[in-house]
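Apart from one protein chain that is not included, each protein chain of the complex appears where it belongs.
Entry: chain A
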Amino acid sequence: MTATTQQLIRSVAEADSPAQMTAAVKKLAAAKDEAAIPTLIAVFGYNNPEAAAAAVAGLIALKEAAVPYLLAQIDDYNYGARAYSIRTLAAIADPRALEVLLSSAVNDFAPSVRCAAAKGLGNLQFCKLDPPQRQTAQTKALETLLLVSQDPNWLIRYAAVVGLEALAKIPQLQQPIQTRFAQILATDTEQAICARVQLAQKLGIEDKLQTEN
């Protein structure tokens, strides 16, 4: 750890107003030093949305290096903090987050956490896994999102559609996802969900045309 990073971490600890905290976190995030990771994650628990957003951005910039810390430091007692962790893991998209995203999407009591996990499940970089592992992981992500797409809460279903749309980029998964989309269009009573499915279908067709040309 450089002396500067140490100094920046100390100013986060010593900040005594929300504005000071936000400024300090922004500076620490900008340093892009892996030594800052645990401090940035701790910011999720301070109930300061602006500072938390800066910490999320800083951690996403540090990519894979942040993943083991994020996985180890998930706050089981604070759903606000947990949602930031899951959003960050979802954005980094490292497949080591698979298990956490699977269980968060189904089991967490907080909708914000479940939504972030559902969105993240569709976007993981499955290509980083070996072929046999990759297939299992993709199947699990698909099964979980199909289940979550039946949730009573519209927001969870919306997030599941967003996750499924991303997952549909994988050729072998397209068939079951299109089938589910057709079911949702025929049965879901929320216009917003049906519109999101239509958007996913539209984007899917555009993707296909692009690859064919």
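In this text, contacts are C-beta pairs under 8 Å (C-beta built on N, C-alpha and C of every residue); 3 or more make two chains touch, one makes a residue touch a chain; residues count from 1.
Following the convention adopted for this analysis, contacts and distances are computed from a predicted model.
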Chain not displayed: protein name in its UniProt record ("Quinol:cytochrome C oxidoreductase", "Energy-coupling factor transporter transmembrane protein EcfT", "Phycocyanin lyase alpha subunit" or "2-oxoisovalerate dehydrogenase"): "Phycocyanin lyase alpha subunit"
Given A:V106, A:L129 or A:C194, the one touching the chain that is not displayed: A:C194
Option touching the unshown chain, where A:G45, A:P111 or A:G204 are the choices: A:P111
Chain A residues touching the omitted chain (full complex): 49-50, 79, 109-112, 115-116, 118-119, 152-155, 158-159, 162, 191-192, 194-196, 198-199, 202
